[in-house]
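A single protein chain has been omitted; all remaining protein chains appear in their positions.
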């Protein structure tokens, strides 16, 4: 697998790169890089409404991304955005703003990424909806507290898999309970889609947001899946080219399909790159890879724990292959820099989840996150890297 | 010049590609394609707040784009967006919404692109501001009508160069007159930046919006330049990672620089590609190229006119190198398809400017738009292509 | 897939031509093969959506045979309508429904049948079949 990823051949500080920052972004296989290269070298053109050959080729290549997303996730409506963050903001503006009123409740959790907190805080400031945060209990969402929080809820926004802990939330139960009170459900699936197959229609959520760059696709593109009935409740968000039906100075009518929410020249090369990633993905057995790397994460976690580190990640079956930890004395930044000096890339800091950090009682963690191209070599390198850090700093 | 653009070496329908759809999007030189390729093969990582080597390299490569934009346009504040359209919508949400009240006037023109009309119509519907459209007189803005429209104006939004006609508006006078009534000015510079050097500070506008893909850069990225005083009047728009200072469940504080308006993982590879384009641009004498291709447009226009076509583009000095025309009987689509069969790419349709089409009394035009890599060969090919179309259809 | 001899002949005629321009020249000649739908019968119902040009197709079943009337403001689109007429006019509803649109690719007129690249052909073909389905 590794030989398909050119970046994994490089050296960092004279050592082979051991890339364990996959929850932040994943690397791209050669076929994805080539697809974008090829697009710019052969088919680049603006898309839609044009009759020349390049424009037709570009439109087809770009729209293939949407087709692949629809079939991969079994979704009727796929809005292309610039990423998870824009997808969630789109829901806040296009669905929540026109459909909610002061006093309506939005239920979130304490383990949300900032991208699934701040848009709702901005909305709350503007239209006085109430935000309720489900607390954590033993590294998991407290479902009893959730049930209570649902009273008066119109929308539930939950991360499917935590980017800090790897905790996979019980989204099926969460959705079922929300549906009992007729609340809409938005899944932040940024960390879930890289690791599992998801049937959106069957799952029953109203919205699902994710980014291409976390699943071997390019930067600058993501998607929002929407249930058709809920799609019909959405108002226009951004205005511009491509999303209109007819513009006059007196007023404008809009497209009725996904284009309504995709104003301006689309992310064309990005769509082409993502389509290549999705085709590549289709040939991969995610479930067995995920099992394999979750095991890598567990080996890592056990070792760190034995060495006296505090492990925050539960690493239950189905959880993300993420090990968040702290050393009792060593500053995460020192830890990570000494790993980096050995070619090992991990992330430190608040991971865009400051409320969760507060709950964990730390200012930041060290996070090693695994992906499908990681293997035992990486774990061994990481472990011996850690040993060396401890020799110097303990 | 052409040999730097790989796509210009290809054939379309067996004929060498003659690309005259540059107002829709421009082609990319090899160095821009290589920069993105290189990024994905060697430096791909999420940016900001990380200590490992890749993250540092990626951050530096991405932030170089902002630095280059600041110095190229002499701007203190450069917000990276996904394109002109998002830039304009950002102004509507982050500046206009919090600063305007019902009855305030926004002045636009009849030659705006939909991206500079629809965001304002959406805003008007929401907060009841009044939109006034400056009419055209002989293919130019009617400045007398503009002066009258300015009464009560808080914001003026004008395209610097029309994407249909190529008309370059007298933005200096437009800004001066707006400043007399203390109105802010937004320039839609999507068609201007590919053709001229602009000193934003000296020009005195408050906002300037443009896209990378129209100036040899990648898709999916653009910028909004903002005057510092006006920047301070802007409220947050989208929420998420990277734009915050401190998030708590009780409330959040935001970054105070441009990051405040850049929620989520940025368009990293796109920034790297655009930076490469900007560096390539710095070595190019745009002014002399522009003169040269405006001349190509004039030769083309004269020929078409002699052949009985109605020419809509004035092609004055400084105007864009764009020839919009109609044949008295031939449908634009037939015209363009028969050109395409000869390898010639032009655009037909309303060019995202339906109000202007209405003013011109046509449902669409045929548009041949030239860029710095076009030369006499292209004009000759186009002219003989037109001759062949006329033989068949007249 | 088997086509009527008339259609088969046209397919062969087109596929013998390499040059795209010449293909389009011939396609234009087929614009005369439509049974022209008079302007006053251009309605929203028979409008083909998703085309750059204005195109109308009216489908009727007369004596268990398909009867097409069509018109477009662009010649090439009307040429495609002419070929559709040759392919479908007079067929039984069921034979018309059995038809697949790949003959246009076979002709080399279209590289692909995706709506965004088939110059309205796919939309017109689909409109005809949908209308027939509604009528039978």
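In order of appearance the chains are A, B and C, and numbering begins at 1 in each one.
We take it that contacts are C-beta pairs under 8 Å (C-beta built on N, C-alpha and C of every residue); 3 or more make two chains touch, one makes a residue touch a chain.
None of these values were measured; they are calculated from a predicted model.
Here the missing chain is touched by one residue of A:259, A:279 or A:331, and it is A:331. Considering the full assembly, A:388 is the residue among A:48, A:67, A:292 or A:388 that touches the omitted chain. Remark: the residues of subunit A touching the chain excluded from display are 13-14, 331-334, 337-338, 340-342, 348-349, 364, 388, 392-393.
We adopt the following convention: only the chains that are shown with their structure count from here on.
In whole angstrom, the spacing between the mean C-alpha positions of subunit A and subunit B is 30.
With each centre defined as the average position of its C-alpha atoms, the distance from subunit A to subunit C rounds to 45 Å.
For subunit C, the set of residues that touch two or more other chains comprises 52, 119. Taken residue by residue, subunit B touches two or more other chains at 13, 333, 337, 340, 348-349, whereas all remaining positions touch fewer.
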